[in-house]
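A protein chain is absent from this complex, but the other protein chains hold their places.
Right after this comes subunit A.
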């Protein structure tokens, strides 16, 4: 039946070349762990992406219960963690995945560094990768405040002090991130907006550029 549906669509839209172009590409022997087990180091980029997808999905589901409001934020997190079925699992995925994505990204960066894959003609992809790294750090930073517990509150206080220590423009940066003078209602909504809309949007655009470039330029050669 599925083949029938596929053929019906393919006759009209000619979709076969599209997915062929995305999916059919050669995996060189030196990056295939089936040939050389040590080639598993080439999996870290894909693993980073896999966890990123999990982060996006679990995050989408968390917003079904979470409210970015200083009176209700902690209560809503408490509720979804302890009262909602599989709440501990879904929030756990997002919580632990956040750390794991940083670890995987770091390992991926190390692999790229030690195989020299950042060299010409792939310099732009290294730069885009670095931008992704900073977006990920931003996501971790803004997500940390959202449960609105003591740890989140004081971590954000520290963050703002760091931002404030920038010469000359520091106080303005801090006010802009903080959304005012007190770490409070406006800080929480601001961090929520940045965490859920702004940074993921930038992340998806950068990931698209990252993947486009690796397909265009191919995987770097063996050592």
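Operating definition for what follows: a residue touches a chain if its C-beta (ideal position, glycine included) is under 8 Å from a C-beta of that chain, and two chains touch if they have at least 3 such contacts; residues count from 1.
As a working rule, contacts and distances are computed from a predicted model.
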{"item": "Undepicted complex member, UniProt protein name, chosen from \"Carbon monoxide dehydrogenase\", \"Cation:proton antiporter\", \"Sulfate/molybdate ABC transporter ATP-binding protein\" or \"Menaquinol:cytochrome c reductase iron-sulfur subunit\"", "value": "\"Menaquinol:cytochrome c reductase iron-sulfur subunit\""}
{"item": "Residue of A:1, A:23, A:182 or A:223 touching the missing chain in the full complex", "value": "A:182"}
{"item": "Residue of A:172, A:197 or A:212 touching the missing chain in the full complex", "value": "A:172"}
{"item": "Contacting the left-out chain in the complete assembly, out of A:134, A:154, A:197 or A:212", "value": "A:154"}
{"item": "Candidate in contact with the missing chain, chosen from A:57, A:70, A:84 or A:102", "value": "A:70"}
{"item": "Those residues of subunit A which, in the complete complex, touch the missing chain", "value": "70, 154, 157-158, 172, 175-176, 178-182, 184-186"}
